[in-house]
Structure formats: C-alpha cells, structure tokens
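Every protein chain but one is kept in place in this view of the complex.
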Amino acid sequence: MINVGVLGATGAVGQRFVQLLADHPWFHLQTLTASERSAGKPYGKVVNWRLDAPYPDKVSDVVVTPTTVESLKDCDLVFSALPADVATQLETEIANAGIAVCSNARSHRMDPDVPLVIPEVNPDHLGLIDVQRDRGRGGFIVTNPNCSTIVLTLALAPLRSFEFHNVHAATMQAISGGGFAGVAAMEIYDNVIPYIGAEEEKIETEIVKIMGTFNGSEVIPAPIQVSASCHRVPVIDGHTIAVWADVKEPVDEVKKAYATFKSPFSNLPLQPAKAIELLDQPDRPQPRLDRNRGRGMTVSVGRIREGLRFVALGHNTIRGAAGASVLNAELIYSRKYL
Amino acid sequence: MINVGVLGATGAVGQRFVQLLADHPWFHLQTLTASERSAGKPYGKVVNWRLDAPYPDKVSDVVVTPTTVESLKDCDLVFSALPADVATQLETEIANAGIAVCSNARSHRMDPDVPLVIPEVNPDHLGLIDVQRDRGRGGFIVTNPNCSTIVLTLALAPLRSFEFHNVHAATMQAISGGGFAGVAAMEIYDNVIPYIGAEEEKIETEIVKIMGTFNGSEVIPAPIQVSASCHRVPVIDGHTIAVWADVKEPVDEVKKAYATFKSPFSNLPLQPAKAIELLDQPDRPQPRLDRNRGRGMTVSVGRIREGLRFVALGHNTIRGAAGASVLNAELIYSRKYL
Amino acid sequence: MINVGVLGATGAVGQRFVQLLADHPWFHLQTLTASERSAGKPYGKVVNWRLDAPYPDKVSDVVVTPTTVESLKDCDLVFSALPADVATQLETEIANAGIAVCSNARSHRMDPDVPLVIPEVNPDHLGLIDVQRDRGRGGFIVTNPNCSTIVLTLALAPLRSFEFHNVHAATMQAISGGGFAGVAAMEIYDNVIPYIGAEEEKIETEIVKIMGTFNGSEVIPAPIQVSASCHRVPVIDGHTIAVWADVKEPVDEVKKAYATFKSPFSNLPLQPAKAIELLDQPDRPQPRLDRNRGRGMTVSVGRIREGLRFVALGHNTIRGAAGASVLNAELIYSRKYL
Partner (left out) sequence: MINVGVLGATGAVGQRFVQLLADHPWFHLQTLTASERSAGKPYGKVVNWRLDAPYPDKVSDVVVTPTTVESLKDCDLVFSALPADVATQLETEIANAGIAVCSNARSHRMDPDVPLVIPEVNPDHLGLIDVQRDRGRGGFIVTNPNCSTIVLTLALAPLRSFEFHNVHAATMQAISGGGFAGVAAMEIYDNVIPYIGAEEEKIETEIVKIMGTFNGSEVIPAPIQVSASCHRVPVIDGHTIAVWADVKEPVDEVKKAYATFKSPFSNLPLQPAKAIELLDQPDRPQPRLDRNRGRGMTVSVGRIREGLRFVALGHNTIRGAAGASVLNAELIYSRKYL
C-alpha cells in the first residue's frame, strides 16, 4: 500500500478526496491536513461533512495535522485540495522534499515541466515527471485541469480522429464548483450568473496544453482555439456544456467515434466502465440524472447533431476535481512512477 | 379606444395579456375567451391567477366567451395566446372575418404574407399587411417571434451596422416558457434539460425572416446562419443567451453600437425607455435582477468581449410573448393599419 | 426464493420498488405490470427511468404485463404502486385469488381486517392476516401508511414508554411525494404550498390505527390525537416534520429513549442499522444531508427540546413508500405468513 495524504481535507474538494480514498485498494489514507485551528484534533471532530455520500467512519480518528511539509513525512504521495495562493509555494516545497503531489490547484497547471493530465486523453504527458526529476527534484507535481476543462476536453477526445481547430463552449456550471460557501443562495436562486472569475481563461489555455504533443522534453501546444462563455446555474453538482466544434465529418461518423471510444488503459480502481457514455435520448444528458454515472467518473455526451453540436456533462467535484486527481495517481502508480 | 380581445385568456401568456391590457391607454379590453368549460362565467371566477403581478380587479366581471369567431364581433383587434394546433385555422378565420390578429402562436409566423415583427428591428415588414389585404382579406394577421428568437434578434440588432453571417447561441431558458404546467418540478429542479422541442429550429428559421429585407411584396431572407443549442434551467422568468457572432470590428466599436442603439419610433405606450440596455458590471445580465428592466420590455446585454461574444437576457413572457404582441399592436395602430 | 411482482412498475413509486427488488436476496422479481400501452414490451423500452439511483440493467428484458389478476399467476406476493382508484378493487381480487399483496395505496389502509404496519412499531398487527384468512380469503392484503404518517409515527415510537395524547405536526414535504409529474415547477419553485390534498386527514387517522392495540381479532384505536398542517416545499426527496407531543418527562429522559430505541427484529435485508438515528448537531436533520441514511430507511430525529419539540426526517419514497412495503414483506416472510 502507498501511504497518501490529503492537503486541505475539510473543504469541499478535500471531503471528496477523503470519500474516494477511505476504502482505496492501493492507497492508504495516512495523513489529513487542515488549518492550524483544526490541527491536533480527530478528523471526525473538525469536519463538517457536507457530502450526500455517507461519511466514512473509519477516518474519524485520524488526527488532523497542520498543512506543512513536516506533517507529510510518512506520505509517499499527497493529494492537494489547497487554494491556489497557498498551493503555489507549498506544493513546490513538498515535491522538492521527495513526495509526489497530485494537485487539483491551478497553481502549477501551466508550468512547462508539470504534466496537466486527463488519463484518457494524454497519459504520455506523465513523461514530464522525468523532466522534473532530471532537474534534481526528489518528488514531482502532477496536476489535473479545471473542472470545466476536464469535462470539455474528455468530451472532445473522440473527435481527435477528425480534424478540428475551433471550439465554442457555453458552460452551465454547478454551485458546488464554488465550494461550500462560495456562492450565496441569494445570488444563484432563481438566477443564472453569466460569469465565473478566470474560468474562461482556464478552459481556453489548459485545453491547448492537454491536447498538445509531448515530444520527450516538452509539450507542443495543440492548434486548437476555444472560445468559452461560462455561467453558473442553480444545480448542485454537474457541469453541463453546450459545445460546437468545426468537425466536417457527418454526424453518423461522429457518433461512431463516441460509441467506440476506449480508454488507453484498464484496471485502474477508480476508472469507470466507460469514460464517455453516448446517450441516445433526445433530452439527455441532464445533471441530476446523469452526473453519477460511473460513480461520477463518466462524462456523458448527447444531442450530437449537425453543426457540429453536442452537449457534454460531468460531475464537477468527482471527475472534475478529486476523482481526477485520484485517477491521475492511479495512472502514475500503475506506470511505476512512484 | 380600440376594442380588443384576448384569445385563451386564462393560460400563462393569456394572463400576461390581461395584465398588460387592463389599463392600456389605447386599447379597451372588451372580450376574453377561454375553453367551453369556462365560457359564460366571469373571468374572476375562472382564472387561477398565477402571476406575481397583482391581479387587475377591473376585469373580474368580464364574462368569458368561447373561443370562436362569433364571440369577437365587437373587437377591432384580438391578441392570440392560443396553442398552435387551434391557432392555425381559427386565426385565419378571424382575419378573414375582418378582424386584426396579433398572434403569439407559431402557426402563421413563416407564412409568406404574414409579418413576423419585432418593432425595433423590422417595423417595415408591416407592409405585408397590405399584401394580405390585396388578396381580399378583410382583416390581417401579424405575428411576433418565439420568445428566444425575440431576445436573440433584438440583441443582434445593433450589430447590423457591421457585417456578420454566423451566429452561435446557447440559450438558458426559464420554466415559465413551458406554461404553468408544462415543466414538472421533478424534471427541472437541481437540473438542466438540454432540449426544448422545436425551439432550435424556430430560432434558426425565424431570425432569417425577421432580419430579411421587405421589398414591397415579399421578404428576402437575411444571409445569416444561426446554430442554436437550447436548454431549460431552474429559473422562473427570463431567458439568458450566450451569443457568438462573427463580427470583425473591435469590442469598443461594438459597445458603442449598443450604447447608441435607438428605437425607430417613440411614444408607444409599452415601449421601454431603452429597448436594449448595455450593462457594465462583469457579472450581468442576470435573470432575477435584470428581467424586469423597462417593465419587462428591455433586453439587457453584457459581457461583450472578443470573439465576438456577449450575453443577452430578456423577460420571456413579457418581451418574449404577450408584451411583444401588444407592442406590435401599438405599432400597427400608430402606423394607421387599423 | 419468493416470486414477486410490482403493480404499476413504471411510475415514481414503481421504479423505487424495482430498484429495491432487483437484487433482493429473498424475492425474485418475476412480474412487472403497467398500463395496456406498455404491456408486451420489455421494461427497458417502456420505463423512463427518473431515479438518481442507477438503473438495474437486469430487469431490462422483463416483458411488461397488463395490470390484471391473470398476469400474476406466477407470483406469490405482489407490491402495489397503483393509484387508489384502481387499487381498491384490483387488490381485493388479487388477494382473493390467493396472492399476498403489500400495498402502498391508501385504498385498504383503514379496512378493519387489513394490517396497517410499520415493522418497528406494530409488527403484531400482522395477526390480522389470520383474520382475513379466517373469512375464507386465499391471499391477504397488508398495507403501509402514507409517507408522512410513517416518518411521524416512527419518530414518535420511542415516546411510547412515556404518556402522551396530543401531537401537533407541521410537515415540510418533498415534491417527489407528488409523483414525477404531480407538482409543476411553476407551482413550487421559490414557494411553499400550504396544502396537500387529504394528507392531514391521512396522518390523523392512520396513526391512531398503527399505534392501536391488536387484541387478536381487531385493532383498538390508540388514545392519541394528532393535529397536522401539511406543506409542500422545494425539496426533491425527504419529508421534514416539526413535531410537538405533550410528553412530561424531561428532555434528557426523552433523548435516552431515542438513543436506546431498538427494532423488535433483526436480519431483515432492507432493515437499516438504526431505524431511528438521533442527531446531535443543532441544525440537523436536513433532507439533503440525512435522507439517505440507512439507504433511505432510517428516520432521523434531532433538536429534541423542551416543549416537547423535535424535528423528524425520512426519505418519502423509500422509507415512506416502496421501502416500507418491502420491509413489510420481509417481516411477513420472516414470520412465515407466506
């Protein structure tokens, strides 16, 4: 078993990490960190469990530690649910101290030698781990993209057998994306907020790196331009995205590409039966009905029609955050980077 | 005063007509029609008033009549909130019987000699009234577009001073668009439904007619192609639309066009101070905060940015339905077609 | 294995039955009935699965039969999710034909010889099965109470060790209680509806029977008077009830009674670890966070305070409907009434 820790274990993404790791077959949840205020107390006493998934009793007695490099000395790998302002420096220090970091923070996503990975899309980018090591780092950092980027990029992956260069994407994002307290009820109830700070930029820049080509030493950006418009809607979990791509092939060919899409690996514990599920019904995917497919790890795609237009949906705090990091860690472990 | 009637006065759009007409300075609300079941009873006894606007007591004693041509003999003009399957034949009969029809139904929108009008966009299309009369019709039919089409087309109107041919639009539509009982709570709560029957086709075909050129006898379709993706979101009133248009001019020029947009008429009673309001704040327009601008008749536009991208918003049952028809009728009256 | 059927298998409660029975260790899901329109087709083709629980693929090929006695000839026991107007006669015919009926319909709940059972509260009322048999019936009918009644009665069960005669209850009920299409979004969104047809009467009469005393031949009503006020609130699943009971014992004694409450049986497959869970936090129970405790079969109780006042919560379509019937069937089977 690999000993793992969760940085920022009491927040929204942190709780998802704990839920996904409590019974993990490969990873032993060794360390949970939180703010100074919570340190020294059992996790069960300090966490205000807000997920609708049941609370894993077995972690109740884990004593929370402060979020410092010293607290992690028993960990082989840590998952970071830290806010970006804290993550920037701390994740670097942890990696330098010889520990693997799988981070959901945006801080290092665009660093040239840090892989920005969706396992089904660009597993070969993990080769950047060697680039980090070659410059003397004991551990390494691997990041997963922003929640919307993951759903959009995975939904575009089957189109890579065709040619396309321009993508328009209008997101309808869930309130859980803002954390437990990030969106006030008075803001979003009976409302749409057509703005999520820096979200459009993240989507537009991250996808170019993820879909880029790794040549053994660096990632060559993909020749794709995305124009995103991001909106918050009154949905608890699940980001829905209306997508256009300038694919010229007929709709039937495109549907075939979705139906036959296969993950380039198998047997990862959190991997869903289908990374992408093509839905036939005319009114799907829908967040409430489809977000939990594949235990929240499947991206659903539907309404593929001329244009080329379609609708994609994924669970933003599972596939789009904590689950993304855990799947990255599983890929890292299975490819013997630990 | 012009004597007017409302066809289908007890439904969602019908109630909006009654609200807008109860105190109208030009139109006297003479006749209210509904199903056989309600006919013969006072409106106040049969209507289940569901608007959050106060119920206009003065119409309580109007005796509801059946929805037939005979019931309308005292009307100069009628507003139609009928479902399409009923409207197709009945509106034709009413117009043939010498009465003006302002219809919100989709039945006759694409008829070659029926104007499909947004007053600020194509008031000259009312010239088709003469085409109808020339072929011997006593009255006439004028239609307003679908709710989403109105918001989108009005929001594109200031761009006509530039050149553009391709539009992408992702709508986030309110539940009131489906009528009082059209959308079940279990369907839309905590959810997005990425499909509204025939809505995308309506938008894509109607806008080409509205933005087309009237040459005195017919409308030449506009060389514009719209690709729409329609979604229902958990909002009571107000359709939000993310729009892309292939305008090449810089964003500042575009903003100027919005800020200086003027209606081609004035002094219509329901006309808002601004048909289009350009909002500066980075997170606007929002349906709950902006749908009631101009008593629900103003379309708000914001987030104009490179792409060219922006977000438009309008009240779907006022500007997008009943108010659209009433404004058309005011234009018709002011241009002496009655 | 006992062969079972579900009557009305495509509706909201019917789908919950299918979900709970698809992998049941004692019951084999043999027969699914629905309207004539669906009969003859595979369940997977006619059901519009609307639960957020995953659809059980194994039932996809079960051919739906019409809802008639003839269709049930291979069943030992059937679960009824029928509407009351159909259930009244049909359930009687099925029971007379020698089949056991566990019904969620209200039709026979107050019949003198039909048990109205919550397993943890009045398992001995199953003795009425013998009364039914004594009058020559081949099968029998056992009913479960209305959804709100179940949550309220189970929450009052630990108080039976004290004396109380008057109960006030204000319910805040979920929209799923009205079925998939029963509540329009325009009715309940941003709203409370302070009326649910016949719900208050059901609560007030059913509880008196359930808490009554079975003397071997009939049930003597309990000397309890309930005054209920029922409200629909914008919650998907989970009925919350504010309860007052004229218990005189101190709050600490009452809390002890809740903490030590035990089910009078064990080892029923759908039985939760705790039938009643006492929550300590000052702001619990909450429907979204607590409705799925015990896979939806646990009733949560919190905020016990002087008055005597407390708040109860249970999942209305699991513990309050389909799960209630299945637990009744498990009790029936374990007590060898089949």
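We just call them A, B and C in the order they show up, numbering each chain from 1.
Methods note: a residue touches a chain if its C-beta (ideal position, glycine included) is under 8 Å from a C-beta of that chain, and two chains touch if they have at least 3 such contacts.
Quick caveat, the model's predicted, so the values are computed rather than measured.
Peer 1: Out of A:26, A:164 or A:180, point to the residue that touches the absent chain in the complete complex.
Peer 2: A:180
Peer 1: In the full complex, which of C:28, C:106, C:168 or C:295 touches the chain missing from this view?
Peer 2: Only one listed residue reaches the unshown chain, and that is C:168.
Peer 1: Give the residue, chosen from C:106, C:160 or C:303, that touches the chain omitted from the document.
Peer 2: C:303
Peer 1: Tell me where the left-out chain touches subunit B, residue by residue.
Peer 2: 50, 52, 54, 189-190, 288-289, 292-293
Peer 1: Across the whole complex, list the residues on subunit C that are touched by the chain not included here.
Peer 2: 168, 170, 172, 189-195, 227, 229, 231, 233-236, 240, 242, 244, 282-289, 302-303, 307, 309, 311
Peer 1: Touching residues of subunit A against the unshown chain: what are they?
Peer 2: Contacting residues on subunit A, toward the hidden partner: 12, 50, 175-176, 178-190, 234, 236.
Keep in mind that, in the parts below, only the chains that are shown with their structure count from here on.
Peer 1: Please flag the chain sitting at the greatest distance from subunit C, going by CA centroids.
Peer 2: Ranked by distance of C-alpha centres from subunit C, the top chain is B.
Peer 1: Express in whole angstrom the distance between the two chain centres, defined as the mean CA positions of subunit B and subunit C.
Peer 2: Centre-to-centre distance between subunit B and subunit C: 47 Å.
Peer 1: Averaged over CA atoms, how far is the centre of subunit A from the centre of subunit C? Could you give it in whole Å?
Peer 2: 40
Peer 1: Roughly how far is subunit A from subunit B, going centre to centre by Cα mean, in whole Å?
Peer 2: Measuring from centre to centre gives 42 Å for this pair.
Peer 1: On subunit A, where are the residues touching two or more other chains?
Peer 2: As it turns out, subunit A has residues touching two or more other chains at 189-190, 288-289.
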